[in-house]
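For this depiction, one protein chain was excluded, whereas all remaining protein chains were kept in their positions.
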Amino acid sequence: MTQSSTYPATPHGVLNTGVNTGKLGMWVFLASEIMFFTALIGSYIVLRLGADSWPVPGDYLAVPVLAVNTFVLITSSVTMVKAVQAFDAGDNDRSARLLLLTALLGCVFLTIKLWDYNHMIHNEFKINTNLLGSIYYFLTGFHGLHVLGGVISLLVIRSGVKSGKLLGGQHFRVEGVGLYWHFVDLIWIVLFAILCLV
Amino acid sequence: MSDHHAPQSLLSRVFSTDHKVIARQYLYLGLVGLLVAGLFALMIRWQLAYPGDAFPILGNLFWGETNGVMPPEFYNMLFTMHGAMMVFFAITPIVIGAFGNFAIPLQLGADDMAFPVVNMLSFWVMFLGAVIMTISFFVPGGAAGGGWTAYPPLSGVANYGVGHGASLWLLGIAFAGTSSLLGAVNYVVTTLNMRCAGMTLMRMPLAVWGLFCTSVLNLLWVPVVAAALFMMFMDRTAGTAFFLAGPGSLFAEGGALAGQSGGQPLLFQHLFWGFGHPEVYILIFPVWGLVGDLLSTFSRKPAFGYKATVLSMITILFLSQIVWGHHMFTSGMSPLLGTAFTFLTITISVPTAIFFLNWLCTIWRGSLRFTPPMLFALGVVFVFGIGGLTGLFLALQALDIWLHDTYFVVGHFHFTLAASVFFGTFAGVYYWFPKMFGKRMNQSLGKWHFYLSFVSLTFVFFMMMYIGATGAHPRRIADPTVYNFLGPFQDANVLIGWGAQFLGVVQLIFVWNFFTSIRSGEPASDNPWEASSLEWVAPTPPPHGNFPVAPTVHRGPHEYNAPETGERGWLTQAEPSA
Amino acid sequence: MERLITINDAVTEIDWIFDYATILTSCIFAVVLAMLIGFAIKYRERPGHKAHYTRGDSPAAVRMSIVVAMLVFFGVDISLAYFDHHAFLELYGNPPSQDEATVVDVFAKQFEWNFAQAGSDGEMGTEDDIFSINKLTVPAGKPVLVRMRSLDVLHSFFIPYTRGKQDVLPGMTTAFWFDPDKTTAAARAELDDPNFEYEIACAELCGLGHTTMRGIMTVLTPEEFAVWEAEESANAANFDMPEIWWDWSLDPADYAEEDE
Partner (left out) sequence: MTDAAHPKVNAISIFLWLAVLTAAEVGVVYLHLSPVVLAALLVGTAVVKALLVASYFMHLKFEGKLILWMVGGTMILATFFLLMLWPDIVGDPWAWVMAEG
């Protein structure tokens, strides 16, 4: 449905490319996010291969905790897909519940991460201990910030879905936040494999 | 979306989501940035003209202990802030922020940007960046002093002589980058998805094409520099060492980098220039597009080879992202990479030559009206001609090893960046002022402003190139009299100094013209330049929602003197042919 | 004001390329300027003169654009790149080997150049090494290989008379080499300026004293150099700089394995 508009004459969303304006905007934003994480993960890869010696991540990082965290984020991706499907089917309440569940899983991910951080800082693995520390905290820190942003927007969209206030114009927002959430999960999958395990 | 008919509260007016209000906000921020950074330029040139003497007014005000002579760290701060504020807080707000926000929705026949709230956010994030930059002046140790390129380890370590302002500087630039990113998302989606009926991609004015290419480059490369700046921020404050290297003794206890372990300084240069070269194209693309439109509008004939110009722009869009290495020929980058980047860089001159030729063919057999926008557009053709051609020297590896970090480079990028974008800025302001403010600017003052700026600017930047090439005058040095081989070039520095002061004073003509016309210029008609693009179809100044009746486009953007236009000689894009 | 003199004749090729590029670009710019001013005057708006309507997408226009593009690419770009690459290979392509060149180890620090040369025994790292600050003395006729590292920030070793510069980085050894043929005395005679010196400048911003990082390079004839070297290494200044020469490997073999 074309986005109805409150402007006098021109319809707000004239879809020249056939792609919904919100979706195009979200994918354009994700393209810039890809470049952001390219710079981060790329710097890690290049610095690591250029370094003479590199500590074994297993000694510093609690791999089982991170594995659990990965499962948490994957399940949140599933609940996100279910939420979008529910919203498409028009079942606002179920969709709102699933959005809340996704947001909660996001919070669980963040709490596990913070607990992991202070556990590591406790036994002297800080951001300036070595290059692995700096890169680990920097990359997972920025990823955490993105997860936090995702959780907040999930809650905002959920309140819109719950009150049914989502006009035609904002119909796309549920799928938009879904795309963003899957992207954040995808980045964690790459980070987990490259940074924490190898 | 805010309700349009209820009286607008102050809050909704300040944080307005109307693209025209945001355009004006960007314009004012950009003009302030231009003024401040311009003053820095005058101070730099005065210091180089008279290095040993006391600085006229500020001397005894600030530097009593050196009885008025400017200390070198202040000089470092001057050219750092001159570069950074010009690029991020003067040119970006005006050329991309103001022109983009004002022109894109109007020229595409849309009612507003695709995401109005994100658009409002993009201005206020830029404003926050500007506030942080201003605060960084008054932090102990003064503002950043490591050059606008902020190479580590100088800018990456707190106690290497660069003030604490550098940490705030990094945040300020990161905010300005985020603002460009948010704006770029808006511009790309609006250009792709919000064109009115009949406005195909090949009927868009060239200015919109320029802004589209700018936004794509912004989108892809601003995040990369934001990552690099955050890394350096962590290096300065959190004790990480992404870009810091050095002997073991440094990292041991008591060393300057105690407790950190080595990264690589070259990594920052690659990340920065990976963004840096697309950045200089980000700044020039809107001007290329605007000049293409203006030359056609004021020669009363279509832009020559519209499709070829658009194709060249897209080619340059790709090429500009794979050539950043020519900034690093002497920086320790491997010579093999240097040769690869030389051959990649020289290919950019082919698409540039094509659209430059199209500019000249546009004014060929035209009927030229020398209004201020046209004069500034012709000025851009001249200065970008010089700038583009001197770029060839610096693309070559062996020649760049001689010319790098001399005033030849400074002269080159001031021609392409400062002169072309400077004239492009004024061309845009004089062209859209009637539509933006509903009043006309004084045309003869505009012409005087052009002639005087053109003469002094060409002289100043040409002299820079001369002393750089002939005398190998190193860049960024506070006192050229230290070196004997620069002796004969000191009076050239004095000439450049006075030329720059004259250029600065001449800008007052514009400032006077701008503000008096806003207050008491005579009202402007809907289409003062008899141009055909859609923004002149909207009423002056355009209401919220821009077009009372949705326009439908019937022809290309510059169909002047086409057979179908009959006696009047021009038809706007929205008028059906008779 | 004409250009600075060169330290040997090979380097004049850089000046030649600069002049060649200047002539090439000036011709192009002359054409551009003629078209710009000519069209502005010839086609200014005046009564009875109408603009000629053309979109410029006729086959003739496309052909013209392609011809100009080819002209620019082959005439300007490829010719410049060819000469430049030739000059690059000749000047910077093959470094002199360490036993047939005067090896100078430069150690840049915030705001001074530290030079170290093997004394008369030709071995670096022995007692008779010659250390000096901001003063470099090299024999004419033999190529000079300068190996550089920095203690703190980026610097750039720039001798304008060699038409070249090279950044000095902490944590990475960069190199720069040139053939000093013209001795300081010969240069003074040529310029008949008695106190002419080959100056060394820092071309990369390195902080407060960036301007004052000036060094002097004296080029002596081989005989004078031998006398100077013997005298210097006899009373090798007991520079207490051991901690600066930290893990700087001087043995080419170390670098060799890294190579393959």
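Here are a few things to note about the model shown:
As written, the chain order gives the labels A, B and C, with residue 1 at the start of each chain.
Assume contacts are C-beta pairs under 8 Å (C-beta built on N, C-alpha and C of every residue); 3 or more make two chains touch, one makes a residue touch a chain.
Because the structure is a prediction, the values reported are computed rather than measured.
Displayed chains that the missing chain touches over the full complex: A, B, C (touch as defined at the top). Checked against the hidden chain, the listed residues B:Ala238, B:Ile322 or B:Val494 yield one contact partner: B:Ile322.
On the side of chain C, the interface with the absent chain consists of residues 95-99, 145, 147, 172-175, 249, 252-256, 258-259, using the contact rule stated above.
On the side of chain A, touch with the chain left out of the figure occurs at residues 1-2, 15, 17-20, 23-24, 27-28, 30-31, 34-35, 38, 42, 45-47, 49-50, 58, 63-64, 67, 70-71, 74-75, 77-78, 80-82, 85, 88, 178-179, 182-183, 185-186, 189-190, 192-194, 197-198.
Residues of chain B that touch the chain left out of view are 192, 220, 224, 264, 266-267, 270, 274, 321-322, 325, 332-337.
As a convention for this text, only the chains that are shown with their structure count from here on.
Computed from the mean C-alpha positions, the centre of chain A lies at a distance of 33 Å from the centre of chain B. Interface residues of chain B facing chain C in the complex, by the touch rule stated above, are 71-73, 76, 145-147, 151, 153-154, 157, 160-162, 244-250, 256, 262, 264-266, 299-308, 330-332, 335, 339, 342-343, 346-347, 349-350, 353-354, 356-358, 360-370, 378, 381-382, 385-386, 389-390, 392-393, 396-399, 401-406, 469-472, 474-479, 482-485, 488-489, 492, 556, 560-563, 569.
Those residues of chain A lying in contact with chain B across their complex are 5-17, 19, 21, 24-25, 28-29, 31-33, 35-36, 38-40, 43, 46-47, 50-51, 127-128, 130-131, 133-135, 138, 142.
Put simply, chain B touches chain A in their complex at residues 1, 3-4, 109-112, 114-115, 118, 181, 184-186, 188-189, 192-197, 199, 219-224, 226-228, 230-231, 234, 238-242, 259-264, 267, 271, 544-550.
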